[in-house]
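A single protein chain has been omitted; all remaining protein chains appear in their positions.
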């Protein structure tokens, strides 16, 4: 283990010298966690995530992470992660696909309990029939859990977003979990150039006493404190308390916009801002779209790209503004249900402009030609 | 945000008011404060808070666990400053000792609870209240319920990032803000008497 010094997060993310390496997405997870000053990580295997948490195990063995173990299933792991977070440590885990579904009951309680957990989701299809292949359908289910959702296009995003995630999650006025999503196999198992940070630097540690709720360590007040008590009597007072609590979680997500804008440089990236047609998408569909756009622009079609980096909070106003001056929006997706297209339609003034596709799923790659065909069709 | 004209004002706003943050109200940057949904400089907010407190019929302070208990260095000094501020204002103190749904019920004459702060405000006919030492999550919970069901004017002296649910909120506030508030109260009261 290399001796690491604590540095300012802005220095680490924006100014520190970077060196380029050719690594997989799973290795990018290891490199991010190595510099994230993580106290504890809890693992459970599921393809295509397993390798990420193996590698986190390796850096635990080297001393970069202080505590690590394999839990018994994803529901239990997400519960153990919650317990660790309530005790006031910085904690990390990862899952994907069926693992996400197995753990599901826990996710809304992370947000409800104001836990700044960071979880990587290596997305994968959901049974039945059994599949281990990439598919982003699990994101549709997670949209309303209160978890902030960042979607990585590639290993570089995955690496940077993980480090940013801890900083955003732990802000007192946010203090809710952040999920960093990467498309399984396409990102986790392929090699890519990643500009890495100095190995001798790490993020500042987490101060649990700035939490918006008491830490469960019997070292702070009040001592008569349950996380989180039932508010379930059958009267308006109970309903109002529960409603106000849920609204506060929504408010926390809204407050994250300021920090995410700072770290991500905006919730979206736009290429060719003056375009007539936009491809609006997230994850690896962005890379496929970029290829299609290059060909279309050679053909003289003024098509641009909107890469959505944050799904929760959703960049509704940003997309609405772009949509209002474009003649068509194409939303390529790696899932059957088209959850991103639905999200976009819900925030723009003219949903009929939206082409809800192309979509591939079940593990298929997205041939840029499918996207190109839609661009040509709209352009006519 | 489209709805940035939203104002955080005394209620009763209604059955279930929205969270101010989801209506486009943003927390103040360091050095700033927030007043009725808009960012203002710290001194403007302090002066406005002092004025609200001295003009109130029945101003009440709601100290939470973080100031009620002398649990870490620095708290005792803040507690003393708060007490002196209350004396200068002529405000009563009603504590929020914890956040539990209390069984069988609270006594609204002597305590306030984040799950139903409106009961204490109604019972004591409080027209201006000041939150301090309450964990941020519970403060927002309570401030919103107060806005929904009462006409009480809310002031939050927050040691963290502030509260957009309060009508006036300071951020990163500590001993120095409490002392400044007391000075302003004394100054404004003096001014009135002249």
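Descriptive notes on the structure:
When the chains are written out, they are named A and B in that same order, and each has its own residue count from 1.
Here is the rule we go by: contacts are C-beta pairs under 8 Å (C-beta built on N, C-alpha and C of every residue); 3 or more make two chains touch, one makes a residue touch a chain.
Going forward, contacts and distances are computed from a predicted model.
For the chain that is left out, the UniProt protein name among "Pyruvate ferredoxin oxidoreductase beta subunit", "Transport permease protein", "Transketolase" or "Cobalamin ABC transporter ATPase" is "Pyruvate ferredoxin oxidoreductase beta subunit". Checked against the full complex, the one of B:47, B:83, B:123 or B:189 touching the unshown chain is B:83. Checked against the hidden chain, the listed residues B:24, B:95 or B:174 yield one contact partner: B:95.
Looking at B:21, B:34, B:54 or B:68, the residue that reaches the missing chain in the full complex is B:68.
Screening A:16, A:216 or A:347 for touch with the missing chain picks out A:216.
Summarising the interface, chain B meets the missing chain with residues 63, 67-72, 75-76, 79-80, 83, 93-95, 97, 100-104, 107, 110-111.
The chain not displayed touches chain A at residues 39-40, 42, 66-67, 69, 71-73, 75-77, 79-89, 91, 105-106, 109, 113, 214, 216-219, 221, 223-230.
Going forward, only the chains that are shown with their structure count from here on.
Chain centres here are Cα averages; for chain A and chain B they lie 35 Å apart. Listed in rising order, the residues of chain B touching chain A in the complex are 1-2, 16, 18-22, 26-27, 65-66, 68-69, 71-72, 97-101, 114-116, 119, 135-138, 140-142, 144-145, 148-149, 160-162, 164-165. Across the interface of their complex, chain B is touched by residues 114, 171-173, 175, 210-214, 220-222, 224-226, 229-231, 233, 237-238, 240-241, 243-245, 247-248, 250-252, 254-255, 258, 317 of chain A.
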